[in-house]
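With one protein chain withheld, the remaining protein chains of the complex are depicted in position.
Moving on to chain A:
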C-alpha cells in the first residue's frame, strides 16, 4: 500500500500541498539549504580528514625518498635495491642537484610507478633550458614563461618555467630533463641519485626506520646520503587539515538544528492552523492513521523535493570549494564522496519524518468535534495581558498591537525565536571566524609589513616561493655597507637586518630554523601569545610547539648553536608562528658572530612612497650587489580564503533558513489573523499601518533573538577557535581571539532584527494588500 493509500487521501494530500504554497515552499527551501550545507560541510570534513592520504594513494607516493652518492653506488646497484624484500615498487635513479636553492630532479616524464606526478599546468620539460616547478609555486609570481636564473651573473644559466606539477610526497621542488640536471651540477651542487620506494610495511616511524635500514644495508657504506619519510609530509598536511574540522562541525551542527526547528515548526503550524480541516476530514470518514499519513505526506513531498535539490546544490557548491581545498593541500582533485550524497539525504529524510510525525500524531489524536469547534471558536485568552500592557506604550496603535501578537502563540513564537537566535549565532560566529582567520593571515608573515626589502645576499631560506627578484639577486655582498646605505637613505624611518639559517637546539634532534635579527625588529615582530618580543641579545622567542616539544616555558633557557657559536638564550615570549611545524626560534644576531643579515626590512617615513624610495635606494645598493624589492602587499593564505568562502556561504544559507522560518511563522500568523486584519482595515487601518503591525509583531522576537544569539555566537567562537588552534598545534594570540569590538557586537545584535524583519517583509506586504471585504469573510 502506498503512503497515500486511497485515492481520496492522495487528493487530500495534493490539495494540502497545493493550498499551502508558502509552507510547501518553505519546507522545500529549508530542506534544500540544510542538505546543501550538510553536503558541503560533510564532503569537506571527509576531504580534509585525509587529503594527504587521498593524494598519496592516487599518486603511488614514495614512502621513502632516498639520495645516494653516484660515486659510491652504481645505477645498476640502485635499480637492484628495488627488488629488495619488502620493497613493493621503486623508481629512479634520477639525477638530482640544487638550483637556486630548489631541489631539482631530472625526470624524462611525470609518470612513474612511484610518485606518479600530477601535471597541474603547462607541460613537462622536453629539452635543456626548461623547468617544471612544484604546484606549491602556482600562486607565486612565477608563471609559465618566467625565466629563473641561478644568480645575478649575466652568464648564469637560465631555465624557462614550462609547467607546474604536484608531488604529494614532495620529492622535489622542481624537475628538468636528466641532461639539464647533470649540466647544472657544480662543485657546490654535485649530482646525487634519487630513488623512490614503496614498502609493504610503512605505516609507522618504526617501520620506516626498518625500511631505511634495509636500504642502507643493501648499498656500500656511506653511499646513502639522506632519506625523507612520507610520514613527515603527512604529519604536516594533516595538522593543517585538522584545524578546519571543528569549524565545519560547528556549522554542520548549526545547520542540522536549524532544519529540525524549521521543519517541525512548519508542520506544527500546518496542524495548528488546519484544525478545522482535520475535523472535517475525520467527520467525512478519515481514520486517525489516514490523517497522520496525510500530514506526514504533506511534509514529505516538498521535503523530498528540497532534499534532492539540496544534494544537487551541495555538490555544485562543494566542487569549487573542494578544488580550492585540493589546491591548498596540494592534493589530487577532490570530489564529493559518494556516501555523503547518500547519508546526508537519508538522515535529512529521517529528521523531517520525525519532525512531521509528532504534530501529525497530534492531528490524528484530535477528536472530531473538538477539532471543528477549536477551528471555529474565538481564540482563548492567551496574550490578552500582553495586549493590555502594550496598549499603554507611547507608540502608534498598529505597532503596539503588533508587539503583543507573539504572545498569542507561545510555541510558534518560541520556534521563530530559535530560528532567529540560531541565525544570529551563525552570523556572529562567521563574522568572528573570518576576522580571526584574516588576523591569522596578517600575523603569519610579519616581515611582509616592511615597506621595502633589500636583499643583501647569501642564502635566504624563503618559506614561500622565491620571487623572480630574489632569484636574480647577487650571491654575496657586504651587509654592513648595505646597512649603512639604508641608514643614510633619506626617507628611512626604521630598519632591521634579518637572516634565516639552520641551528641546533639542545633537546631537539635535527636542525631548527632560526631567524636572527639585527637592530630594532619590533616592526617585524610576530603576534605574541604570551611574553614579549625580543628586545636585545640573550633573548629568544619561540612558537607554541617548540615549548611543547622541549618541555620549556617562558623564562627558561635554551642552548642554541650556529656553527661554532653556542649561546644560552632566555625564552622571553611565545610567538604565533606556525611555519616549519612550529619548530623555529627568533633571536638577536648579536651572539652569533658568524651570522650576517641577508635582508634588510625597511619602514619608510610617513608620506614617502615605498616605490620611489625603493627606486632611489636601488641606485645606491645595486652597485654593492644588493637588490631592492618594494612591498607588493602580502597575499592572503589560500586556506584562509577557502575557509572564509565556506564561512560566508554556510552563514548565508543558515541566515536564509532562519529568515524562511520567520517567513513561515508570520505567514501562518497572518493567515490566522487575516480576519482581524480585515476588521482593522475596515476600521481604517492603512496599508502602511498594516505593514508596521506585522513587522512589529516580529521586532521583539528579532531583538530577543539577537540578544540570545550574539552571546552564543561569541561563546562558540571562543570555544571553536582555540580547538582549531590546538588541532593545528599552536596557541592563538589575542589579535586572533579578541576580534569582536562593542560596535560590531551591537551591529550583530541587529542581525536578529534584520533576519526577523526580512522574514516578515513578504507576509506584511500580503497583509497590506489583502482585500478587506475578502478578509472579513474569512473564518
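For the reader, a short list of remarks on this structure follows.
Following the convention adopted for this analysis, a residue touches a chain if its C-beta (ideal position, glycine included) is under 8 Å from a C-beta of that chain, and two chains touch if they have at least 3 such contacts; residues count from 1.
Following the convention adopted for this analysis, contacts and distances are computed from a predicted model.
Here one chain is missing from view; checked against "ABC transporter ATP-binding protein", "MerR family transcriptional regulator", "Anti-sigma factor RsiW" or "Cation/acetate symporter", UniProt names that protein "ABC transporter ATP-binding protein".
Looking at A:414, A:679 or A:723, the residue that reaches the missing chain in the full complex is A:679.
The omitted chain makes contact with just one of the residues A:262, A:404 or A:417: A:404.
For the chain missing from the display, the contacting residue among A:186, A:384, A:568 or A:609 is A:384, taking the whole complex into account.
Contact with the chain not shown here comes from a single listed residue; of A:134, A:194, A:521 or A:689, that residue is A:689.
In the full complex, the hidden chain is touched by chain A at residues 378-379, 381, 383-384, 387-388, 391, 394, 396-398, 404, 408, 675-676, 678-689, 768-769, 771-773, 776.
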